[in-house]
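What follows is a set of notes on a single structure, which appears directly below.
Shown here: the complex without one of its protein chains, the others still in place.
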Amino acid sequence: MSRVAIVGAGYYGFKPQTIDLSFQDLMFESSSRAYASIDPRKDIDAFVDCQEDMWEGIAIADEFAPEPIGGALRPTFTVAGDGLQGIAHAYMMIKSGYFDVVAVESHGKPSEIKTLQDIYRFALDPQYIRPLEPGNPLFYAGLDAVAYIKRNNVKREHLAMVAVKNKNNGLRNERASFSTKITLDEVLDSRFSIYPMSKYEIAPFSDASITFVLSSEENVRKFTDTPVWIDGIGFSTETGSGATQWHEFGRMKSMREASKMAYRVAGLDGNVDKYVDFAEVEDRFSFMEPLTVEEVMLAKEGEAHKMLEKGDFCFNGYKPINPSGGSLSMGVQLEATGLARLLEAYLQLINKAGMHQLKGVSKALVATWRGVPTYSSVVALLSA
Amino acid sequence: MNHSMKEVPGIGLKSSEMYSLIGLLEDRPKARYDFSAGPTVSKFLLGLKEGKILGKKCPRCGRIFVPPRSYCEWCHVATSEWVEVPQTGIIHTAVVSYISAKRQRLEKPEVVGIVRLDVPGYKDKEYEFAGLFHRICIDPKLVVTGEAIGMRVKVRWKPKEERKASILDIECFEPIG
Partner (left out) sequence: MRPNIFMKDRVAIVGAGITKFMRRSLETPRELAWEAATQALDSAGLTLKDIDCVVTGSAPDTFDGVHFKGEYIADGSGGISKPITRVYVGGGTGVFIPDAGFWHVASGLCKKVLVLGEEKMSPAHPHPQYVFKYIWDPILERPLEPNLIWIFAMEMRRYMTKCGAQKEDIALVSVKNKRNALDHPSALIPANITVEDVLNSELLVWPVNLLDISPVTDGAVALVMTSEDVARKLTDTPVWVDGIGFTLENQHWYNRELSFPRYLNYAARMAYKMAGIERPWKEIDVAEPYDPFDYKELHHIEGLMLARPCEAWKLVKEGYFNRDGELPTSPSGGLLGVGNPIAAAGVMKVAELYWQLRYEAGKRQVKKAVHKAVANAWGDLMQAGTVIVLSN
């Protein structure tokens, strides 16, 4: 069966605020850039948008999806989930043989949500959790972080190291609005926001729209000389957000399942570590980075924080993790967060990452989680 | 399974039963948003404040969009030129509403509809046209008889000092003459 490649990508935003543009203007700007060598009205068979109503402030927000991305009166639909889930749909559509070229857009405009905490609260189970009135709905991340560090004997310093690495990596990335030259002591001296993490270890929010164009193998050369192949993709949900008591705290089983599926699709049986040159992974909370690295089997269980300490995950290390600065530097763009990770991996693989370009990389892993209070993850394997 | 079976799962409740359920919780989202209008719709709204209806033209297909958009949805290119369009048109469709947005009975029914504006470039029977959705100040009876459809109308503006760059700066569309 035909392989699937990314043949174009575009983005706009990655700023804490974009008051000059409406969310639809953002979508148009990002899709126009993705379609630089593509006519969306002729070349694209279907359009996928990824968004969630309460982030948009519009019920049935998918009404507003088609026009700005060129999908009006064309096959267009919405995945109420992370942008990488949209990529998974596009991948399956092309693999089915019925579609050749599919565009995927996702955006987040958190700067326009005035009551972000309350929107998060509304994602909690109405019967069991909301009556407990958790002051900060992100408390789930704290529970997972504590369970993770206990289980693996990880120290507070290790979590701080993730922040130091990623905040500094971001200094070379023009999309990393929250990068900063920070030292380990500065992180350790700051107060906890959600124990055991300080404000430096929790990604802030930023606005962005990101668009990708995927194509079947037969059509790739029409659009680009530098395709990036999607060798494998997997997605999984551990449990519903109404049943978080069933989640195994301190692990991210959905990430493990998603990576197994991605490896199976890619035809890899073990030794993933050798296959992948670098990875862009989930880090909206600092503990998620080493945990994700273990769950996708790039490190043995209980080893990720040791490798981090050795410098293996640094920009020039053995296995660079989040050379872009990750979400800690670039922010969380709501449902577009997964596409932000994919964007950074894609730009590295086509040698267009700019000042933070890694040398000689041809294979990457992308892993994202949908954020609190969900236990849904997506993992993709890419090659140039 | 044969679907001629009588029993399917599900326990239906009367309103009184539902509201007396043990453990029933009331909750409401405290969801508040600031919606940016973006450069194009902002300018359109400022135009309304001045008593003008502004459209924007697609450089590729030449369509003039009212309400204006930053981009042409049919060509996927940025729209370019601003055009002030006539404030007259015909009623494309209209209805009489007896209920409010929250489904309460209205004391006085209101007529709302779509007005196809006299914007150049669109043919008479074309599927797409430039137009607005708004209140229409006519007798509800005309909607029922069908006389309203196709009727020529023009914008009735709010007094200048009451306009605040909103779609509500237009009070309604009213018959010409």
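Going in written order, the chains are labelled A and B, and every chain counts its residues from 1.
Keep this in mind: a contact is a pair of C-beta atoms (placed from the backbone, for glycine too) under 8 Å apart; a residue touches a chain by one contact, two chains touch by 3 or more.
Since the model is a prediction, treat every value here as computed from it, not as a measurement.
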**OP:** Could you list, sorted by label, every displayed chain in contact with the chain left out?
**Re:** A, B
Subject >> Chain not shown: contacting residue from A:T18, A:S31, A:T76 or A:S327 >> reply: A:T76
Original post:
Where does chain A touch the missing chain, residue by residue?
Top reply: 1, 45-47, 52-54, 57-60, 62-67, 71-81, 85, 88-89, 91-100, 119-120, 122-123, 125-127, 234-243, 246, 253-254, 257-258, 261, 265, 370, 373-374, 376
**OP:** For chain B, enumerate the residues touching the unshown chain of the complex.
**Re:** 1-15, 17-18, 21, 27, 29, 33, 35, 37, 41, 45, 65-67, 69, 73, 92-103, 109, 112-114, 126-135, 140, 143-144, 146, 149, 166-168
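The definition used in the following text is that only the chains that are shown with their structure count from here on.
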Subject >> Rounded Å distance, chain A centre to chain B centre (Cα mean) >> reply: 37
Original post:
Touching chain B in the complex: which residues of chain A?
Top reply: 18-25, 28, 31-32, 35, 39-41, 54, 57, 66-68, 70, 72, 112-115, 118-119, 122, 126-127, 130-131
Subject >> Residue ranges of chain B in contact with chain A within the complex >> reply: 23, 25, 27, 29-41, 69-71, 73-76, 78
